[in-house]
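Other chains dropped; remaining ones untouched in position.
Labels run A, B and C following the written order; every chain starts at residue 1.
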Amino acid sequence: MQLGMIGLGRMGANIVRRIVRDGHTAVGYERHQTNIDDLAAELGDKFSGTTDLAKFVASLDAPRVVWVMIPAGATGAVIDQLADLLEPGDIIIDGGNSRYHEDIARAKTLQPKGIHYLDIGTSGGVWGLERGYCLMIGGEAAQVAHIDPLLKSIAPGVDAAPRTPGRTGEPAQSEQGYLHCGPAGAGHFVKMVHNGIEYGAMAAYAEGMNILHKANVGNQQDEEHSAEVTPLENPEFYRYDIDIPEVTEVWRRGSVVASWLLDLTAEALYADPNLDSFGGRVSDSGEGRWTLDAAIDEGVPAPVLSAALFQRFSSRGESLYADKALSAMRKAFGGHHELPQR
Amino acid sequence: MQLGMIGLGRMGANIVRRIVRDGHTAVGYERHQTNIDDLAAELGDKFSGTTDLAKFVASLDAPRVVWVMIPAGATGAVIDQLADLLEPGDIIIDGGNSRYHEDIARAKTLQPKGIHYLDIGTSGGVWGLERGYCLMIGGEAAQVAHIDPLLKSIAPGVDAAPRTPGRTGEPAQSEQGYLHCGPAGAGHFVKMVHNGIEYGAMAAYAEGMNILHKANVGNQQDEEHSAEVTPLENPEFYRYDIDIPEVTEVWRRGSVVASWLLDLTAEALYADPNLDSFGGRVSDSGEGRWTLDAAIDEGVPAPVLSAALFQRFSSRGESLYADKALSAMRKAFGGHHELPQR
Amino acid sequence: MQLGMIGLGRMGANIVRRIVRDGHTAVGYERHQTNIDDLAAELGDKFSGTTDLAKFVASLDAPRVVWVMIPAGATGAVIDQLADLLEPGDIIIDGGNSRYHEDIARAKTLQPKGIHYLDIGTSGGVWGLERGYCLMIGGEAAQVAHIDPLLKSIAPGVDAAPRTPGRTGEPAQSEQGYLHCGPAGAGHFVKMVHNGIEYGAMAAYAEGMNILHKANVGNQQDEEHSAEVTPLENPEFYRYDIDIPEVTEVWRRGSVVASWLLDLTAEALYADPNLDSFGGRVSDSGEGRWTLDAAIDEGVPAPVLSAALFQRFSSRGESLYADKALSAMRKAFGGHHELPQR
């Protein structure tokens, strides 16, 4: 089967690699000719590319399957251009991190032109080439069925994990690592919630590691904690020097918190045991925020996911004004003055 | 009535001032003779003091009433010394910020000697002389009754607030501004929860003010927020320059969030509109922690109080290791490297 | 000065009462003739009303000042109708609980017609007649100035609270209890944050009260807590029967947590000491959600405000599915089966 790929960055190129490996062919569109040349050199005649969008469209067989894999901010404009070049029956896929609201709008805009739209939330990050991509798909069932051979190649496949006990017979779509989640937007909705969970799980590990990190606070009591904090009631309970890289390693086997995130954490800590190469300002990519927006709209409590998101905001200094306000109140009623100079 | 006061710092001296104003007399014990001399000069023959604990005890009429008003860390040792000097029937009051666990232990230790013990959580901070002190009392009813004349003088009195609708007749103890809350420890327990609430309410104001503070983020979008955060979907919703000192002032009248804390906040912001004199590292005095310990022991959810406490910890940089761990994970699965240098 | 009031419910009628008291006149529009008649009977010739919107507009002197005080859901339609009836120079005020996004849109829509728009967040609830209304205003400065005499009558006035130390001379607008906060939407934005703070402060009290409520859990340990929870390490720390109505009363005088909310809480507990007349399902009116949306958009941490909102969601059973999922996981790895039947 043939796939048109817009954007040959790491994700786009790796998806092309996975399908070409399985015998499919791909046409690429990219602004940078060198990216095209490199990939063509690697993949041979199964792949060709162009920096001209019209030529790209022209070189695809109808019904065309065009996967857009570029930064979310640029996706809208490219889809608008594509809409003018494509024909009824063609399929546009947004594999990026668009907000699902936009999917709903785009599907509606493209429908009168007969162009189909799929939103495919794509998880896998820098590991997708090797592990395969977990694909969460929104759109019409017929189009999802049409591109099934491609999805099978891009997704991890059933062997990527032991089969869930109770499941028998022909593996379900989900067991292959891809899933048609519902109509337009459903794919990015599920991907969004996936990322929300990711924020929460990451924070759970990080907080636990921090508690291990300070497990020796009973030894430091005297020097450090003079004015700012109350003295420990039982310093003898906090005299441990825990080797956190080793702890994350041991948890990988047999524990309840074993996970792929933990595997990565153990690897990162093995390479940089004190995390000295990191600054502690943690970005957020939007999906944690959107997950929380959804929780609020739905009236569903999400205390863990919100705590995880807000902790990232705080890590970037965004609570400073609030903290100053607290200090001002403390001074006002208690006479304590917490001065500048962090 | 006569009161013995141990510790003539701001709180101790002001309590002495309030009772002397009402015609009672006081004997003070202090390590610094100048503090004694100053207060004696101010209060005349209703007050005398000494730097010798035995003389202090000797100069009190039995049954002695000794109020200990010194830092929580020093209270235990002084009470031990007192226990050797006092006689059966005497009363020791801990008016400081001891943990209520200690009250339970002390009352038990003093009981065989016939010495009574009261724990009096004392709220009012630097404003107590003027406003009166809110007193939360634990111990035996007979001793609370015995010192009632002193409590009346120290507490704010019924006129300090409009009477609660529905309450008629002789004002209750609570309407005078003091309350016998239960047996040993009950006073500090209620004071502890009071402080827990204080943390939560302070944080509620501080967070709201921070949201006002950033209400102009739609104007700053372009320069600042390049890599770290997702762009605003609707920057036109965030183009307000809110005058926060004026907002806190307007809320003082007629709003639902009017409070004494808000009065103090408005005053602080009027004096320092941008809070430039504060550094943003917020201390905690122990009672917020103990409140949370109690919630955990009781199995009672306290998400707001815990968020308030943890935000203080974060303000002091205590989430740094956790934040670095998050960055390490983000790099591991997504390839983003959040470097040092805050 | 003359005010046109649309909606003579409790809030609208009370605002009319306050301005008429001060010598202003009012014309009312309402669907129910009886509401009009009742108010006319009470207020005499300073007030007249009609059930016909066109007549209402016709009976106002230009430039007309029309205050819309109806449920947020109905406001948009009425403003659309008004826009067709009013003339350039007239002023529409939305005094309800609209989301500030709508104010921005409405002001933009009305501008070409020369009709001015003010959004006035109005706090005071059922107490506004007596206490005055705290007014947070968005819109153009000239129109705010134009209606200043009305604002002065509706707001609590400077005597409603002691003057903030440091403030001298002619009282500022904010000290009267009203404030021009910025352009269109700024009034409802500040009111929204006010309500967000209200949620947080309410939750702080409620959580603290809950900790007092369970302070006797050490006495109940044996019967109740068999399977579900770990036994208390120190049951002797939790043997207090705290009289919560009295505690809220004592905190009203001299404590740091004294507030209007606390006054109301003490009153409610005096009338219903065990809160038996309440079911525990807590509604939310939208503004807590919008405050959180704003925090998320701004990238500002709001852990306390979000915890307060989510607790309300949970109180309505909205965490049930999540809780079942936790039980399912616990059974899967630990063999514990937490069965139905709450």
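In this text, a residue touches a chain if its C-beta (ideal position, glycine included) is under 8 Å from a C-beta of that chain, and two chains touch if they have at least 3 such contacts.
Everything quoted here is computed from the prediction, not taken from an experiment.
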Oligomeric copy total, full assembly; chains in place: 3: 4
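The rule we apply is simple: only the chains that are shown with their structure count from here on.
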Chain A onto chain C, rotation angle from CA fit, given as a multiple of 5 degrees: 180
Type of chain B:chain C copy interface by residue overlap (half), same or different: same
Computed distance of Cα centres, chain B from chain A, in Å: 44
Chain A-chain C separation of Cα centroids, rounded to whole Å: 38
CA centroid of chain B to CA centroid of chain C, Å: 29
For chain B, residues that touch 2 or more chains besides their own: 125, 203, 205, 207, 210, 213-214, 229, 233, 260-261, 267, 303, 307, 311
Parts of chain B lying in touch with chain C, wherever the complex brings them together: 100-101, 104, 123-125, 128, 131-136, 155-158, 160-162, 164-167, 172-179, 181-183, 185-186, 189-190, 193-201, 203-205, 207-208, 210-215, 217, 225, 229, 232-234, 236-243, 246-247, 249-263, 266-267, 270-271, 291, 294-295, 297-308, 310-311
Chain A residues touching chain C - in the complex, by the definition given at the top: 256, 284, 289, 292-293, 296-297, 299-303, 306-307, 309-311, 313-314, 316, 318-319, 322, 333
For the chain A and chain B complex, residues of the former touching the latter: 10, 73, 99, 125-127, 202-203, 205-207, 209-210, 213-214, 227-231, 233, 260-261, 264-265, 267-269, 272, 275-286, 289, 303, 307, 311-312, 314-342
